[in-house]
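For this depiction, one protein chain was excluded, whereas all remaining protein chains were kept in their positions.
Right after this comes subunit A.
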């Protein structure tokens, strides 16, 4: 097996909760609590979970947009969190981020061409004369037209803005793109266009994606492997086919059954979870899911289930499996 592009080992990210005048730390929000992910070049890993599960924090910590608490992140063999600022800068173009909200991630007063080309110049990857060609190339690969280069963001629709966001990541020739809910803000017909664009770019450029989303149907479409997060912990990882055919963790099952399917005649046995996702500042003891789990038994309340392999490449953290 070739060297993985990205290796995340036992990553933890705790945010301190401070109180009072002196900002005493009174506790921690365990946003990410012992997560491991391996991503091969050209592969797509989908990270799924509800709001507050810590999936976005994983993405941000991998890019070192925020510091880790514990663990190790290796990108092409380099320990991202131990690089010097200049080394980090040198590697940054290879790992890019795409955000959820295409409206707020573009500067309204910067022309699209400049917004896309800025990073190229900043990293000194291209001479001034060539920037325009590279930008045009990126625009066209993302399904926009060359005349869009001198326009301002407000002249574009949501779907087009997301294409600009993708072009901006793409222009640097990255090997890894972390996409944080990139289609959640888009309408269905536009969402399909962007999903297809992601697949096409992967085929032509051999990109690896870490695709963060709450929408299982989108993740199923794009990702070859999927990890399900709950309250900062990974509860199940498996290949796409395995996860959808044979989900083992009760939370994964509940998530799958909760997604509304556009087939009116279909009557499903839905597992409706009770209650809300608990506060990550004060997570339940034992298995974090036991408060909402329909199958919880005594052991779940006291003992943290081990994240173990139950089939080929299928890992799950549940006492009952």
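Keep this in mind: a residue touches a chain if its C-beta (ideal position, glycine included) is under 8 Å from a C-beta of that chain, and two chains touch if they have at least 3 such contacts; residues count from 1.
In this text, contacts and distances are computed from a predicted model.
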The chain missing from this complex carries, among "Putative aldouronate transport system permease protein", "Dipeptide/oligopeptide/nickel ABC transporter ATP-binding protein", "Symporter YjcG" or "Thiamine pyrophosphate-dependent enzyme", the UniProt name "Dipeptide/oligopeptide/nickel ABC transporter ATP-binding protein"
For the chain left out of this view, which of A:70, A:133 or A:187 touches it? A:187
Omitted-chain contact residue, chosen from A:79, A:276 or A:306: A:276
Given A:217, A:282 or A:313, the correct residue touching the omitted chain is A:217
Kindly note down the residues of subunit A that lie in touch with the hidden chain. 50-51, 157-160, 187-193, 195-196, 199, 214, 216-218, 220-221, 240, 244, 254-266, 270, 272-274, 276-277
